[in-house]
Every structure is written in structure tokens, then in C-alpha cells.
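The complex is shown incomplete by one protein chain, all other protein chains being positioned as in the whole.
Order of writing sets the labels: A and B. Residues in every chain begin at 1.
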Amino acid sequence: MSAALDAPERPAASEAFRAVSTARKVKNQLATVLVTLAFVIAVIPLVWLLVSVLIKGFPAIVSVDWWTKSLSGVTPDQARGGVYHAIVGTLVQALIAGIIAVPVGIFAAVYLVEYGRGRLARITSFMVDILSGVPSIVAALFIFALFISIGGLSQSGFLVGLALVLLMLPVVIRNTEEMLRLVPDELREASYALGIPKWKTILRIVLPTALSGTVTGVMLAFARVMGETAPVLVLVGYARAINFDPFEGNQASLPLLIYTELSTNPSAAGQLRIWGGALTLILIVMVFQLAASLISRYSAISK
Amino acid sequence: MAKRLDLKDVDIYYGDFHAVQNVNLSVPPRSVTSFIGPSGCGKSTVLRTLNRMHEEIPGARVEGEIQLDGEDIYARGSDAVAVRRTIGMVFQRPNPFPTMSIRDNVVAGLKLQGVRDKKKLDEVCEASLKGANLWKEVSGRLDKPGGGLSGGQQQRLCIARAIAVQPDVLLMDEPCSALDPISTLAIEDLIGDLKKDYTIVIVTHNMQQAARVSDQTAFFNLEATGKPGHLVEIDDTEKIFSNPQERETEDYISGRFG
Partner (left out) sequence: MTPDGDEAEPNTVSERTTQRAPSDDPATQDRPAGSATMSSVTDTQPSTTGSSRTTSGGTGERVFRALTTGSGLVVVVAIALIGLFLIVQAVPSLLANNDNFFTSPEFNTTDASNLRFGIRDLLAVTLLSSLLALVIAMPIGMGIALFLTQYTPSRLAQPFSYVIGLLAAVPSIVFGLWGVLVLAPAIEPIAAFLQTYLGWIFLFAPGNLPVLTGTIFTGGIVLAIMILPIVTATTREVFSQTPRFQIEAAQALGATRWEVIRMAVLPYGRSGFIAASMLGLGRALGETIAVLLVIRAATSPSHLSLFDGGYTFASLIASAASEFSQPLPTGAYISAGLVLFVLTFVVNAMARVVAGGKVNG
């Protein structure tokens, strides 16, 4: 608009219309600069970090072995082998968490939105907030205390999955809840009017309507837990070979691989593996994030 | 203090959309001019170009000239912020600052301009609240938040806030549409008092209100949805409501249309 307004044929403004004091103008400009600067300041570490990881990790991930082989039989200073075993572990542990956390989380969200009322609902909602703030190391310690100290089990990928459930739940619940609240009441009423009971209405009408948003939430929850390091430090040992069985023996995961190599392997091969692992982890997380945002873009209910 | 407003060949656009077409009108000082017309005719849009509030909408653009006592408010180097200081506005929905006390609400504009002298602020506060017929009701609780008042009182508080900076023109965008009949009456009485000192332009959906409060009335219309709105005619209120020049106006006034 200013282009038209500042057209040269316009006469210059009179004093009255320029009367904003210099101090105010300067303050306003300063605020604009500072606020823009804040954004730039946040972008700097992001770009710096991503570029560092990309440059240092890229040489590692271009080899086919990286994606298809484990480190079994590879000595620490040898630049060969791959992280297949760690990818497997990461996915298996996240999957275990998802199998438990997704249904429980969705049902809990249904409870909060459709059934919950009174004190119990308020407490539940409050506890979801608390759970989303529980540090991953505390979740891991809890699982350790319950299953290893008291239950007498030994460390395993499955226990990691259980700890991840606690971290996944609030994300699934909050996202599902938000989507369920967006489902218009008219839909529910239309279904009730047809004589369909409430639970069937929820299962057949409400949840499918909210599906894409729910899936988005699940994807985000996966993205969150796959990068978690604290639970794997406490609950499972590192293995250099592939282990598909989460109930038995040590199982690697990308965070654990990075941590182990960082703390035990100062060789050049170790450095390469660390950064390659970081890049791989970021890529996997990004895939889930991207899936989440793609799904939410084609969401059935627009916000 | 009160000044006249002249609109010359004003066209308003939102992006590619031509919202209002070729408006020419004049608002004499110390008078009340009301804008009436069906929904979508652009009356509020025109009002908002008078203090450059429309610029807050991305893509909004005005062609033509809008002059305050002969001075172009869109002149080169002019600042929308300064224009709004001289042309005050009251909105459809009372909008006092909820966290500020009644006193701070009234003097908010002055404080923006850097007036810090407490005595002066108190004087202006009292004078403005008196001017808005609110002083008697709130003088004992100036430090209470403005949000605690009734809807009608809040709207008068907003008027007090607008006149505290002694603007040249006061724009009112359906100031009574959110109020009950008694509060509406209070605001209408107030408008009658204020026109002694201010040039007032009011947009209203209520034709009786236009007939009651205004000296001249402008009727806006649009041919169809999606077409630009335009000014049909502007004349003395009495004449518009008794003997309009245009058939469209007559149809609208008599309720045959819109």
C-alpha cells in the first residue's frame, strides 16, 4: 500500500501528521530490530548444528554398508561396518512403546474429551501435564526400580520400550485430545439421532474424523522418543551386533551407539561413526516429523 | 479543534478486490454524519480509511484523497500513527484495556505521547470522563480495572479515552450495536453533546439511530455480493429520510430492500 501512498505527486505531509516523537519512533524501530534479531539468533545455532552434523556425518552415511551392516567383528579403529544394528534397536524399542502408548493414549484422550467430568477428569488432565514434564531419566529410573530392582528382570530393549511409553503417552493424548475437540458436535448429534449408542458413535464417527490429527500426534510422539538417550543408558546394554529380540540380551540403538562411541572410541573411525550416527538419527526423526506435517496438511478437520 | 473531512474520488482495494468505488463526500466540522447501508456495502471500510486503520489488513490500499481541513492524511511522510492521534475511533465492541485501571485507560493516549505530569493527567482524566458523561459513575473508583464496568459504561470509557487526546475527528463504528437500549440512549445523548466540540462520523445499522443523532446521512449500497460498494447519496438527514433523491435510498429506508 505504501507504494501507492508514497507516490511522488502526493504533497508532503503537514507537521500534524508527522507528529510522532523521535523517541517513540526510535523505540519502535529498536523493538523491530530486537525482535527480528531474536529470530535470527535462534536460527544461527540450528543452522550451525545441522551443517556441522551434515558435513561431519555425511561421509559415513553414503556407504551402503552403513545402512546394511552392524559393527560385529569391526574393531573400534576400523572405518567399516554400519549402524544397521542400532537402527533396528531404535525402531524396535520405539515400536514397543507405540504398541502400548498409542491405544492407551487414544483411549485416554477419548475419556478426557467424551466421558471425563468432575474430579477424576481434572486430575487426569493435570497428570497428563505432569507426565509430559517428567524427565526421561526419571522415567527410566522408575522402570529400573520397578522391573529390575524389584522385579528382578535383567536389562533389555523391552524395558526401554516401557520407559518410552511414559514419554510417548502425553504427546499422543494431547494431540488426540485436541483433534477430538475439533470434531463438530453436530456430527455426534447426527449419530445419536440415528439411535447409534455413544461408544459406537465415538468409534465409528468421532475417531475416524479425528484420525489424521491423531496419526500426526503419533508420528510426533515417535519422533520424540526415538532420540531419547537416558532410558537406553539405564535400561539396556550396548551390543555391536544385530539383535532383533527386545526381550533378550543387549540391544543397540542410535543414541546408545553415539554415546558409546563418544565415550570409548577416540579414533577417527569412532568420530566418523558418532557424526554419522547423529545424522542418521536426525534423518529418521525428520522422516517421522515430515510424515506428521504431511498428514496434518491433509487433515480432515481444518483448524 | 474540530476539523472538516473531505473525500475525493476514494477507491479502496484489498489486494485485487475492489471493495469501495469512487466515494466523494464532505463532513463539516461540529456535526454528526452517519453512514448507513446494507451489510457489505463498505461503510465500515470507508470509516476505517479515515484514520488509516484499514492499513492493518495486509494488502489494503486506498486511491484518491482524504483531507483533513485540506491536508492529505495520506501525504508523503505522514505517519498512520500520527493520523490516528488526530482522528480518534470508537469501536463496535467496547474495548477498554483489561489490565489497566479506569484512570490509566482514559489517559493511555496521553501517556503514549509522553505526558507524565500527574496533575495534568488527572485533570484530563476528569475532564474526559465528564465529557463522556461517566464521571459521576466512576469518580470513586478510578483505580479499579475498566473491565469491571457495565457494557454501556465501558463504551463511554472508550469514548472518554478517545477524546482525552483531543482529536479533530471522532469516528464511531456501530458504537451501540453491542449495548442494551438504555445504554444506547446514553451514548446517543452523549453524541449530541460531543458534536459541539468534535466532528463525528458514525456507522450504524440502525436507521432510527441515524435519524436521531445525525445532521447528515450518507447511504452506501452495492449492486451484488462481490461488486464494489459505492456511495449512493449524501444529504441532510431529514431529507434522506423524508425525500431522498435516489430510488435505491428510498427502497432501503422504507424497508423494501436490504
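Everything that follows uses one rule, which is that a contact is a pair of C-beta atoms (placed from the backbone, for glycine too) under 8 Å apart; a residue touches a chain by one contact, two chains touch by 3 or more.
This is a predicted model, so every value here is computed, not measured.
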{"item": "Full-complex contact with the absent chain, from A:89, A:170 or A:213", "value": "A:170"}
{"item": "Contact with the hidden chain (one of A:138, A:190, A:268 or A:294)", "value": "A:138"}
{"item": "In subunit B, positions touching the absent partner", "value": "14-15, 17, 19, 39-45, 48, 51, 53-54, 56-58, 81-85, 88-89, 91-93, 95-100, 108-109, 112-113, 158, 161-162, 165, 173-174, 203, 222, 225-229"}
{"item": "Contact footprint on subunit A, counting only the chain that is left out", "value": "20, 24-25, 27-28, 30-32, 34-39, 41-43, 45-46, 48-50, 52-53, 103-108, 110-117, 120-121, 123-124, 126-142, 144-146, 148-150, 166, 169-170, 173-174, 178, 181-182, 185, 192, 195-200, 202-203, 223, 226-230, 233-234, 255, 258-259, 262, 274-275, 278, 281-282, 285-286, 289, 293"}
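Definition applied: only the chains that are shown with their structure count from here on.
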{"item": "Length of the line joining the C-alpha centres of subunit A and subunit B, rounded to whole Å", "value": "50"}
{"item": "Residue ranges of subunit B touching subunit A (in the complex, touch as defined)", "value": "55, 59-63, 71-79, 81-83, 85-86, 112-114"}
{"item": "For the subunit A and subunit B complex, residues of the former touching the latter", "value": "1, 4-8, 10-14, 16-21, 23-24"}
